[in-house]
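Please read through the structure below; I'll follow up with questions.
Missing here is one protein chain; the remaining ones are kept as they sit in the complex.
And now, subunit A:
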Amino acid sequence: MTSFRNGPDAKGLFGSFGGQYVAETLMPLIHDLAAEYEKAKQDPAFAKELAYFQRDYVGRPSPLYFAERLTEHCGGAKIYLKREELNHTGAHKINNCIGQILLARRMGKKRIIAETGAGMHGVATATVAARFGLQCVIYMGTTDIDRQQANVFRMKLLGAEVIPVTAGTGTLKDAMNEALRDWVTNVDSTFYLIGTVAGPHPYPAMVRDFQAVIGSETRDQMQAQEGRLPDSLVACIGGGSNAMGLFHPFLDDQSVQIIGVEAAGHGIATGQHAASLNGGVPGVLHGNRTFLLQNDDGQIIDAHSISAGLDYPGIGPEHAWLHDIGRVEYTSITDKEALAAFHKCCRLEGIIPALESAHALAEVFKRAPGLPKDHLMVVNLSGRGDKDMQTVMHHYDEQEEHI
């Protein structure tokens, strides 16, 4: 059997997706980064250091928790939550940040830049930059700053400079453009710590590798608890790093059904969504060829999702490829469905999930009831919902008014 886990090729391609579509100024740097990452991967000292920080700083392994009440409520599949929200900084983002900051240090970079949507990647980046005493600049769209003020303050507390991006709709895509502009201007001193499995090669592969600890742990934990592999995996997808991290170690296990959940916003038919695979076509943006939300002229269309972390018009190229070859099934969940799942998870499990993760939970609520009781389903609880209080309160008020 050919493996689904060998990508990308030497040019950074997963099938026809991925690549290195960036300005010449960045090319030498990206080649350096790829070479340095290859070296680090082979270096036992790097692995040891990474393992140390994952355990003692991030708090890994994160539990694989049997969600008894959710399972009862659904009355079907046995639901497990991979508790990434218990990590330091409250989401899976730190897994990648720790890996990349160790690499940045190896490369002698003194200044870290990053883009952020919901602010979780910004907070995680600011956190590791503080830990290693590096200067940190975070680009964040003004729309996202408005809806994620607590995270903006957290980043500032951690010593990062948060630069508001007014271009476009002031969301993740615009923040990424601005971070790329900073990077071409400060190539020598600066390390761009991309937060998801997108961007030019080697980022999609590198971020995936750092996040794959999620799936590797899940394998071992499920083996220990149930003595076998799970039957299905469910994770939400914006750029797709938490999903890729959970999925990758299972790609070659044909018995494991894998489901990625995109954000359908107000519904794919309305055009106001963030579902690049279900509502987009292939194109080139931010260094890679992938599925994009775009119009007939190839202009990028702004994404919409209630969750700032999923509000991106593209998706990691490896997901585009897995979609293309059919190994992973990609569905979508609307804002409304995600909110309903959010409330259920709060009340039934005493866990406040991130609105991003609530999309995955909503998919579970659709599927689990129809599945047999011995079906083992793992959902990645990629982040906690503390950051979403403002958004949820706003919708809560709206609901109350309706009543």
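A few notes on this one:
Just so we're on the same page, contacts are C-beta pairs under 8 Å (C-beta built on N, C-alpha and C of every residue); 3 or more make two chains touch, one makes a residue touch a chain; residues count from 1.
Just so we're on the same page, contacts and distances are computed from a predicted model.
Per its UniProt entry, the chain excluded from the display bears the name "Tryptophan synthase alpha chain", taken from "Permease", "Tryptophan synthase alpha chain", "Pyruvate ferredoxin oxidoreductase" or "Extracellular solute-binding protein". Contact with the chain that does not appear here is found for just one residue of A:33, A:74, A:292 or A:341, A:292. Against the chain not shown here, subunit A presents residues 11, 19-29, 167-168, 173, 177, 180-181, 184-188, 281-287, 289, 292, 294, 296-300.
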